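A protein chain is absent from this complex, but the other protein chains hold their places.
Our next item is subunit A:
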């Protein structure tokens, strides 16, 4: 079945007078590893907390695995920011709690992972390194055998080696268990290899979402003699533009071939693409609507 694992319609959340998430429309198909990227304070955690039902929406709705958020908790794993653990409980006690609270708990998965990471079951969580704590939290999330695993900035606090090990283990689990993952980060480099679906969230709004392959195949940089934006073809959506007195550079999205021979056309890296959408959000006059949704 290819139902959406995450579907948001007009979703919004207000804290006091400030909107942390505004008019969010999303549809994430199953079987993807989704990168939720945006600067700090963009609303990533708010979106994830709404998805697990820890927050209630101010506007709109969010569905997870086909049911309203919070109704399918046995099938959804969530590792909150800073990979929280109980510092005074041992590794083994964490597993015991996990087994007790989760009907679908897979003890063999938990034990195998603890062994392969090299954690001492008697060790208190408070004594673990940041990387080990993240691995323990991931173990709890995976042993639950969820259909969807949500991870909020799981590698932000880790050193490069721990970061790589964490992502390796996560990807191995994705290959083994066939689960969908949503992973938030403020760094594109974290998600570049691991993810195949991207959501860019800036200033409480979704700027772009879609399969990374599709996004990369439909965005181009055009450089050439100066040309006014008004004279661009209708099927070329301008994401960013810059001009000198003789030259114009456009960053565009189009599904059609680029025919104008005056342009020299180049592809974008994922980082270029994300930065362009982030830059676009910074220009106040253009933050009207969600700018683009690419879906299959």
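In the analysis below, contacts are C-beta pairs under 8 Å (C-beta built on N, C-alpha and C of every residue); 3 or more make two chains touch, one makes a residue touch a chain; residues count from 1.
Note that in this section contacts and distances are computed from a predicted model.
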Checklist outcome for this item: By UniProt, of "Xanthine dehydrogenase family protein subunit M", "Ectoine/hydroxyectoine ABC transporter permease subunit EhuD", "GntR family transcriptional regulator" or "Cytochrome aa3 subunit 2", the chain left out is "GntR family transcriptional regulator"
Checklist entry - In the full complex, which of A:50, A:64, A:174 or A:251 touches the chain missing from this view? => result A:174
Checklist entry - Any idea which of A:164, A:226 or A:243 touches the chain not displayed? => result A:164
Item to check | Which residue of A:193, A:226 or A:243 touches the chain not shown here | outcome: A:193
Next on the checklist: Residue by residue, what part of subunit A touches the chain that was omitted?
Outcome noted: 31-33, 164, 167-172, 174-176, 189, 192-196, 213, 216, 267, 269
